[in-house]
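The following block contains the structure, expressed as structure tokens.
Only one protein chain is missing from this complex, and each of the others stays in its spot.
To keep things simple, chains are lettered A and B as they appear, and every chain counts its residues starting from 1.
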């Protein structure tokens, strides 16, 4: 399924039965089998999303992020890959990719990231962890943990749902 | 008024003088008279929005939400309808609508929901309540109350503006 008003760059690698809703912007990324991508989503180059994931509307996945299989990402989730973002260098020239360090983030199999969460760069979200809605995640999250808040803190270990 | 690059499914019911800005995605919903819908908004099936509401840009209203008349919803507001979202069932098959329970939320007449707020599922936002910008709303909000924070707490009862 492919929605209306989508921009899927020629270098995007789509698995089998990927569902893409309206107003989606993908470039340089790889999307696994049966994954669903919601409206107003952007996924940047170098991102790898696994199979059977759900990426909900208004979400942004930046370069440097890897999402394993069966991950749920809610609406309006934003990833980050630059610890000290600046528009320009000290000499006033616009920053290019050579002017900053790309932070890598991995979201492990079966994790769920709640709507409106912000995920700082350089983190690991453990398998089947649950990131609460609106959480601002500043540290890695152990497998199975539930975190929430700004900054996010562990509130309990997930009962196995 | 109808903006450019909009996808309004044939099953959408629009009242009189509904204003729809650019890049709007609507399906299966009902929008009341004189309501205004901003850019990059998605409203899902089953949603009923009342009359004379304002739904601002980048906002997502999911299935299960009902918005009464004269409600203001700020920019980048995200509703939720699933308490424990997962991409797949335990057997690895992608979840469908039969695999989870839709939570219902109602926003009562004249309420205002601030920009960037996240509204968890199963809640009631009372009449003329004010949800502060960036609030993460985890409990129902009494009529006329002002709430803010993550998680949101009541900070005072609204002076009647």
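Everything that follows uses one rule, which is that a contact is a pair of C-beta atoms (placed from the backbone, for glycine too) under 8 Å apart; a residue touches a chain by one contact, two chains touch by 3 or more.
Quick caveat, the model's predicted, so the values are computed rather than measured.
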Item to check | Option touching the unshown chain, where A:21, A:36, A:58 or A:108 are the choices | outcome: A:58
Checklist entry - Looking at A:12, A:67, A:80 or A:113, which residue reaches the missing chain? => result A:80
Checklist entry - Which residues does chain B use to touch the chain missing from this display? => result 3-5, 21-23, 34, 36, 38-40, 52-54, 57-58, 70-72, 74-76, 110, 112, 114-116, 130, 133-134, 148-150, 161
Checklist entry - Which positions on chain A touch the chain that was left off? => result 5, 7, 23, 25, 40, 42, 58, 60, 62, 76, 78, 80, 84-88, 92-95, 116, 118, 120, 136, 150-151
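Basically, only the chains that are shown with their structure count from here on.
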Item to check | Cα-centroid distance, chain A relative to chain B, in whole angstrom | outcome: 23
